[in-house]
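Left out: one protein chain. Kept in place: all the others.
Take a look at subunit A:
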Amino acid sequence: MGNTIEVDIKVPNKTRYLSLIGKIGEDIARELERYSGDKEVLAYHLNLVLTEAMVNAIKHAGPKEPEKLVRIVITLHHDDLTIRVYDDGQGFDINTIPAPNFEELEDRGRGIFLIRTLMDSVAYRKNCKENMLEMKKKLS
């Protein structure tokens, strides 16, 4: 593999595209030549973080408009993987989301926990135009 790959994709903010986006993550994991860990486990994890991030972008989108898009940019530079998920909705601040309470059986609230667990760093940025969830992981 060369030094850098970048995938920049826009899809309608609909859950039917989760599988498509997740599979891109899986394919990237399987293409890594120098990754020393289990590529199938990494493939699942990238599928999962992409799925969870896109669900969050869909959930927090603004007024329902069928034309709204979610933009996802996946960059792999040497061993550094960066995934950025952009949406133009109202956004949400992941820092305000508490970790799940494992003693309470809640139906919801595990998505951000899974992203935080599986990635090295997670940040959320918001400006007047759009929101961005940025997730980074060192793949070595």
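Note that a contact is a pair of C-beta atoms (placed from the backbone, for glycine too) under 8 Å apart; a residue touches a chain by one contact, two chains touch by 3 or more; residues count from 1.
Operating definition for what follows: contacts and distances are computed from a predicted model.
Trainee: Name the absent chain as its UniProt record does, using one of the following: "YeeE/YedE family protein", "Quinol oxidase subunit 1", "Anti-sigma factor antagonist" or "Monovalent cation/H+ antiporter subunit D".
Mentor: "Anti-sigma factor antagonist"
Trainee: Taking the entire complex into account, which one of A:Ile24, A:Ile94 or A:Leu114 touches the absent chain?
Mentor: If we include the chain that is not displayed, A:Leu114 is the one touching it.
Trainee: Which residue from A:Asp27, A:Glu40, A:Asp79 or A:Asp93 sits in contact with the chain not drawn here?
Mentor: Per the contact definition at the top, the residue touching the missing chain is A:Glu40.
Trainee: In the complete complex, which positions of subunit A touch the hidden chain?
Mentor: 15-16, 18-19, 22, 40-41, 44, 47-48, 51-52, 55, 58, 100, 102, 105-111, 113-114, 117
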